[in-house]
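With one protein chain removed, the remaining protein chains of the complex are shown where they sit.
Chain IDs A and B follow the sequence of writing; residue 1 opens each chain.
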Amino acid sequence: MTTFAAALRDTARRERFAHSTRQVRLAFLLLLPTFVVLALVAVYPLLRTFSASLTDEQFAQPGQTVNYIGLSNYQKLLSVQFIELPADKRPAQVLPTGYYLFSRFQFGEKTILVAAADPDFIHSLLNTIAFAMLSVGAEMILGLGLAMLVNVHFRGQGMMRAIMLIPWVIPTVVSAQLWKWILFDNRAGLLNDVLFRFGLITQSYAWRADPRLQIISIALVDIWKTTPYVALILLAGLQMIPRDLYEAAAVDGATVWERFTNITLPSLRPIILLALIFRTLDALRAFDIFAVLLGHDVLSLATYDQEKLINDHTYGYAAAVGVVIFILIFVFTVLYMTVFHVDQEVRE
Amino acid sequence: MMTSKKTIRAFKVCCIPIFVLCSVLLNVLQAQPVRADSFTLKLWLGDVTNKQPIKDLLTQFTKDTGIQADVTVAAQNTTDNLSQLEQLLATQSSDVDVIMYDVINPGLLAPHLVDLNPVIKAANFDTTAFFSRLFQNNTVNGKLVGLPWFVDAGLLYYRTDLLKKYGFSAPPKTWDELTQMAQVIQDGERKTGNPDFWGYVWQGDAYEGLTCDALEWQYSDGGGSIVETNRIISVNNPQTQAALERAAKWVGTISPPGVTTYQEDDARKVWQAGNAAFMRNWPYAYVLGQGGPDGTQETKIKGLFDVTTLPSGASGSGAAALGGWQLGVSAYSKHPQEAAQLLLYLVGPKTQKSNAINLDWLPSDKSVYQDKEVAQVHPFMPKLAGAGDQAVPRPSTVTGAKYTEVSTAYYSAVHDVLSGKTDARSALDDLEVKLQNILGSNFTIGEPPVESTQNATPATS
Partner (left out) sequence: MNVTTNISRRRPYSGGVYGKKRTTTYYLGRISLAALLLLVIFYLAFPFYWALVSALKTENELIQPPATYWPQTISLENFQNVLSSPEILRGILNSAVVAGTVVVLSLILGSFSAYALGRLHFRGKRPILYVILSMTLFPQIAVLPGLFKVIADLGLYGNLFGLIATYLMFALPLTTWVLMTFYRNLPDEIEQAALVDGATFFQTFYLVLLPLTTPALVTTGLLAFIAAWNEFLFASSFTVTNPSVQTVTVAIANFRGAVSHAEPFGEIMAATIIVTVPLLILVLIFQRRIVYGLTAGAVKG
């Protein structure tokens, strides 16, 4: 059995021999168990979802005939039309069959209707993206700040770390209920009462009912819940930056800000990117938080998917929604990777 | 200080097999004991049920018949609960024998349930004891898929002390009267320093409960029941439009703006804190308002409220949405005879009475309501005797498997009107088109039946 040392000796000759077979063999062995597990559990459901999205299969209906309908599920999801509304007609009279009103706007003298075959999907898409951007942006900044705060040595540091993890440790099903009650629309709800006592508001707000406040309220809950997650990842990264780099920089006369931008940020970049990717992934798939707090009123992509699957029983269509979510997230991930040039660091 | 490296290593190495051992043990210990000769009937519980009283019922059943029975525990919310049941039935699993399903689901679950007509004949079971609408609701294409177990109907709760204080002699008879009375009481209470007081709370969240509330408004105005039993989509009519516009006006005036996020218990929480003059809710809130099943909880409104039927609209009579639970036998059960036996036991007259006394649920058996012992424990029971007969069923039977989709479209449209996103006319126009698309060509668009206003006469018991 060749030793690891031999494998590494091969590394030295990397220039001439691009891929050492010993390394490849070792890599294969190491990756095999992971692949076996994933193949067993994950592959079938994913393939099934892909294949179902091309059919009109119904959920939990035994004895149905399943028809292959090609890409018409996707077509329905993504069809949008612009139609002019004549002054004397109502929208319902002008919309083509299969299309519903999504919104309207004024273009000079004319009223233009935006008709979509599935306006709920487009709403859920916009809601989810708005939520993800708001939530992830705030979490990254707060998480970084929190990680740096906790990294400093002070008394009670351990306690602080434990406290910092509280929101994330509480199971989402209950923390969503907790926040639902905190956001209750009279002063029995904590948020209204606190703001009232500080004199910031004069009457209770309906945080979950008012369309202007809904996405913000839900982002508030999500930020509360996952800032610790981000902080934890970034903290581990911070811990691995050697202290003497900072000491050397301080001796050279660097300010705190310069130390931050020239040592901390560059060293943390891959970790930041990692946290960013995983948080965006989770935010775009947000389910529990939307389901408990906003129910059927404001849909995210995932709760919309559930509605299609469970309420409408249209499995094929729901699978198509799932695939679209997948593609969306995938595109985001690739975008992040290329923008931050992480791809170039993946040396073959 | 630092424990030695060897100990750490040993600990780390032992961790894995210990965990594996633990999980294996746990699984073995919790596996259902499978004895060749005996079996346990499984009762699928719906959501919103406390399982302990039912478990006690099953223990009693075992004592009386010797057959083991137990419950499954599925998700608490309606959507998840139903989907879990459907997934199970789709795999034709024999893990469930008797199914407790909601009043809106017979059409959906019919393919999976056994026809009970022969069972009833064989057991000489008297089905006239049930509320007729409830019983008929369970017949799908001639097949009797289940028997009613509990009934639920929407009620109007009102504060007797506040009515007296502001000079009203009786609860409101019409919606307009309700609006006016609620406004007066709310203004008065706000002046005396209670900024959190509202006139009328109900369920306005975008969920099945809104279908119930909205159906009550529109039916009492003569607007029909969304889709009629003769396959007519009748929801787009001027009466329904008026009903929705009236409700939309309540939001922010006599009802809190957050009422569009209220489900049953949210409304109850505002009411039970003493901050509402009127509430629309199911009967369960009565018991809680009086201090819980044993009456010992403190509440602000104990003894200060009462219930009555919902106000009427243009049609001249009120309408209450029909709710409740039914029991059916799974077609995939390995022990259908015993399952049927359990079913008949649970809905039988003897258990109905003890349920009424012990479980605070409204029985589906009419005769129990007039029973003196029951009235002693629950004084409001006799008042509700007519509720089951007057109640309006949602169009679940005629729409069958598409009911959830229909209901979702309906309550989404209503919710948009309530939250001010669209006006009632456009919402109903869109809804009509949507329902036509959902239900297909077997259904046509038309007017609500004129006699729908007279359907709500109470049956004399």
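By definition in this document, a contact is a pair of C-beta atoms (placed from the backbone, for glycine too) under 8 Å apart; a residue touches a chain by one contact, two chains touch by 3 or more.
None of the values given here were measured: they were computed from a predicted structure.
When you scan A:V174, A:I201 or A:V339 for touch with the missing chain, the hit is A:V174. Looking at A:P62, A:P86, A:P211 or A:P242, the residue that reaches the missing chain in the full complex is A:P242. If you put the hidden chain back, the residue from B:M181, B:L288, B:V374 or B:V392 that touches it is B:L288.
The missing chain, though absent from the display, is touched by one residue of A:F59, A:Y99 or A:W207; that residue is A:F59. Not every partner is drawn; the one left out touches subunit B at residues 15-16, 19-20, 22-23, 26-27, 30-32, 42, 48-51, 71-76, 80, 84, 87-88, 91, 93, 95-96, 196, 264-265, 268-270, 272-273, 275, 282, 284-285, 287-288, 292-293, 297-300, 360-361.
Take subunit A: the residues that touch the chain left off the picture are 3-5, 7-9, 11, 14, 18-20, 23-24, 26-27, 30-31, 33-34, 37-38, 40-42, 44-49, 52, 59, 142, 145-146, 149, 152, 157-175, 177-179, 181-182, 186-190, 193, 196, 204, 224, 227-229, 232-233, 235-237, 239-240, 242-245, 247-256, 258, 262-263, 266, 270-271, 274, 278, 281, 285, 287-288, 301-302, 305-306, 309, 315, 318-319, 321-323, 325-326, 329-330, 333, 343, 345-348.
In this text, only the chains that are shown with their structure count from here on.
Spacing of subunit A relative to subunit B, judged by their CA centroids, is 35 angstrom.
Taken together, the subunit A residues at the contact with subunit B in this complex read 59-63, 90-92, 95, 98, 100-101, 184-188, 203-204, 206, 208-211, 295-297, 306-307, 309-313. The touching residues of subunit B, counted against subunit A in their complex, run 79-80, 82-83, 86-87, 89-90, 92, 111, 195-196, 205-207, 256-261, 266, 269-270, 273, 275, 401, 404-405, 408, 411-412, 415, 419, 421, 426, 429-430, 433-434, 437.
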